[in-house]
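The complex appears here minus one protein chain, its other protein chains still in place.
Entry: chain A
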Amino acid sequence: MDVRIDHVRKEFGRFAALDDTSLTIHDGELVALLGPSGSGKTTLLRVLAGLERPSAGRILFGDQDAASLSVQERNIGFVFQHYALFKHMTVLDNVAFGLSVCPARRRPPRAEIAARARRLLALVQIDGLDRRYPDQLSGGQRQRVALARALATDPRVLLLDEPFGALDARVRKDLRHWLRGFHDRTGHTTVFVTHDQDEALELADRVVVMNAGRVEQVADPDTLYDRPASPFVFAFIGDSSSLPATVRAGRLWVAGRALGPVPAADGPVRLFFRPHHARLADTGALVGRVVASRRQGDRRRLDVALRPDAPSDAPSDAPPDAPSDAAGPPHSADLPRPGDAPAASTPVEIDVATDAAPPVGASIRFDITRPSLFPAPAAPRRPIVVAPRPGTALAPPGPKPDRAHAAG
C-alpha cells in the first residue's frame, strides 16, 4: 500500500512547520527523512501517524483518506526518538501491549500474545530479557524493544523518529545494518528520520531532503549525491565549496579567470563543487594559496584562498565580477557585489593525494573537474537550465528543477 502525502501544510500558531509538502512512499520502501534541525521531519512523521492534524492537504493510505482515521485506526508503528517505553511494564508487557489492547473479539488469547511478543523479541534479537524493566536496558536494547513493540500490531507503515539518535557511533552502525537486513527480510514500508546524512545515504532506498518545512529533493542516494537539485542539497549532502561566478559569452568566470565553456545564460551564478572534484595542475585555471592542510581519510584536504591577481591564462578582458581577495586589491575596476565578497574570501576546500600535498603557504593552481552552477543567491532557488535529466524523481510539484553541469 502506497502512502501519499498531498500538499500537506502544518502550522503551529502562525509558524508553518510543514509548508506544502508532497511525497509518495511506495509499498515496502525504506525511506529516510533527512534535514537540519527544525526542518519539519518529526512533524511530518507525526502528521502521518495521526498525532498531529494537517492544517491543509491530505494524506492517503492506498486510496483511503487518512483524515477519516484516528490514530488508533491507522495501524502505524511509531518508534519515538526516546523510545517512550512504558516504565512500569516489563519488556514483554511493553511488546505485548499493542495486542493486549485489541478489541476483545480480535484479541488473541493471553498465551498466544505472550508467545508472539517473545517471537518479536527474538526477531529484534533481544530474547532473554523478557522480565526486565526498561530502566534496566542499554540504549540499544531499548531501541529494539521499542521497535518490537511497534511491530507487534503488524503495522501497515513503520515510522521511526531518529531511531539511532541517542546511541553511540558503534551501536548505531550495528543497528543500521541490522535495520537494513530486517527491512529486507520483512518488507515493512518504513520511514525513518535522521539528521545524519551517512545514515540516510547508506540505509535508505530513497532519501527525502527537507529544509524549512519543504521537501528539497527526493532521490535515491546516488542521484542525491551526484546530482543535487538545489544549492541547499548540494551544501547539505557531502562536503562542498561554493564560489560566486559569472557566465559571460558562454564561458564561466571565477575570480577573474575563465574556467571553460558552459551552456548557460549570461549573468551571475553560484558555483558549487566537491573537494574531490578539484585537481592540481600546473596549467590550472584557478590560482590560490594554501592556508590550511589536514588529513582526511586517505587524502589531504586543503583550504585554499583564491588569488585573482596572480598570473593566469585568462584573457585580458576579464569579466567585471572579479571579487576581491583578502590578500590583494580588486582585480577589475568594478567593485565586487556585497553579497559575493565574504564568500570569495572564504577559502575553498580541495582534496589532494597525500604524497602530492603542497605545504601551507604554497601557491597552487588547480582545475575544477565537475562544477555545478546554480543561480546567484538573490535569485530564485531553482537551478538554471542545462541538459534536462529525465527520471531524476524529484518530488516537489511544479516544474522539475534540474541542475547545471559545466565542464571545467
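Simple rule for what comes next: a contact is a pair of C-beta atoms (placed from the backbone, for glycine too) under 8 Å apart; a residue touches a chain by one contact, two chains touch by 3 or more; residues count from 1.
Basically, contacts and distances are computed from a predicted model.
Undergrad: Given that one chain of this complex has been left out, which of "Phosphoribosylformylglycinamidine synthase subunit PurS", "Cytochrome c, mono-and diheme variants", "Sulfate transport system permease protein CysT" or "Nucleoside ABC transporter membrane protein" is its protein name according to UniProt?
TA: The record for the missing subunit names the protein "Sulfate transport system permease protein CysT".
Undergrad: With the missing chain put back, one of A:R58, A:R131 or A:R294 would touch it. Which one?
TA: Once the missing chain is taken into account, the touching residue is A:R131.
Undergrad: Just to verify: which one of A:S37, A:Q72 or A:T283 makes contact with the chain not shown?
TA: Among A:S37, A:Q72 or A:T283, only A:Q72 touches the chain that is not shown.
Undergrad: Among A:R14, A:K87 or A:R170, choose the residue that contacts the chain missing from this document, as touch is defined above.
TA: A:K87
Undergrad: Please output the residues of chain A touching the missing chain, sorted low to high.
TA: Missing-chain contacts on chain A: residues 49-51, 71-72, 74-78, 80, 82, 84, 86-90, 97-98, 100-102, 131-133, 135-136, 149-150, 152-153.
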